[in-house]
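Right, subunit A next:
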Amino acid sequence: MNQQELVEKIKLELGGKIIEINAPAERRIFLTVAAENLVDTMKILRDLFGFYHLSTISGVDTLSSFEILYHLANNVSCLTVKVSINRQNPEIPTICDVIPGAILYEREIQDLLGIVVKNIPDPRVLVLPDDWVKGNYPLRKDWNYQAPEEKIPGEKK
Partner candidate 1 sequence: MKKITIPIGPQHPALKEPISLRITIEGEVVKHADVRLGYNHRGIEKLAESRTYIQNIYLVERICGICSHSHTTCYVQGVEKLCGLEVPKRGLYIRMLVCELERIHSHLLWLGVAAHEAGFDSLFMYTWRDREVVMDLLEIISGNRVHYAINTIGGVRRNLNEIQKEKILEGIKFLKKRTEYYTNLGTTEPTFVARIAGVGILPKEKAIALCAVGPTLRASGVSSDIRKDDPYAAYDEIPFDLCTADTCDVLGRVVVRVKELIESYKIVEYIIKNLPQGEIKVKAPRKIQPAEVVSRYEAPRGENIHYIKSNGTDKPERLKVRAPTLANYPATIEMLKNCFVADIPLIFAAIDPCICCAERFVELIDAKKGNSTVLSMAEIRKKYYSTETKRNVVWPL
Partner candidate 2 sequence: MAVIKALIYLLVYPGILFLFVYSTFCEWFDRKLYARLQNRIGPAYTGRSGILQPVADFLKLMFKEDIVPENADRTIFSSLPVIGLAIVLTAGLYLPLWNINVSVPSFNSFQGDIIVVLYLLSLPTLVLFLAGWHSTNFFSTLGGVRVLTMLFGYEVPLFLAVLSPAIVADSWRLAEIADFYQKFPFLLLFQIIGFFVAVVALQAKLERTPFDIPHAETEIVGGTFTEYSGKKLAFFRLMTDVEMVVGSGLIATVFLAGFSGGVFLGLLKFILKTLFVIAILSLIKAACSRIRIDQMVIFSWKYLAPLAVLQLLISIIVKGVIQ
């Protein structure tokens, strides 16, 4: 199965769920779906196309919405499932039932982008410290960190 056939087959199987699909480069497919179709899409991609391996989940803050990208891979292609969600009420369903290895990445975007992953099996904080002030999501574009001024010991100013 080559890339073009794969794209055609995905179009056929997923049908109306696809918002956009394109293959900009060799072995790279980008697929956009709606958040409510995410779990179904993942299930179909895993069972019919062998996308067992979730490389990672990236989150991008575009200031108008959050883009969540699921980077899946099989031996033919690397497929990125893109989900765009509302910035005011960021919620996505968990895909841990489909791909159990997604748990750490979901916890990571939960911590860093403040996205609520619904029904996540383990909602604890993963990377932020225990005393982190709630509501600070470092990877959001409107979260800015001002590094403290550098002080060199013994420097005369």
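The candidates were selected such that all candidates are chains of the complex that A comes from, given by their letters.
Here is the rule we go by: contacts are C-beta pairs under 8 Å (C-beta built on N, C-alpha and C of every residue); 3 or more make two chains touch, one makes a residue touch a chain; residues count from 1.
None of these values were measured; they are calculated from a predicted model.
**Q** Out of the numbered options 1 or 2, which touches subunit A in the complex?
**A** Considering all copies, subunit A is touched by candidate 1.
**Q** Considering the complex alone, what residue numbers of subunit A touch candidate 1?
**A** It comes out as residues 24-25, 27-28, 30, 52-56, 58-61, 69, 71, 73, 75, 78, 80, 99-105, 108, 111-112, 125-129, 131-133, 138-139, 145-148.
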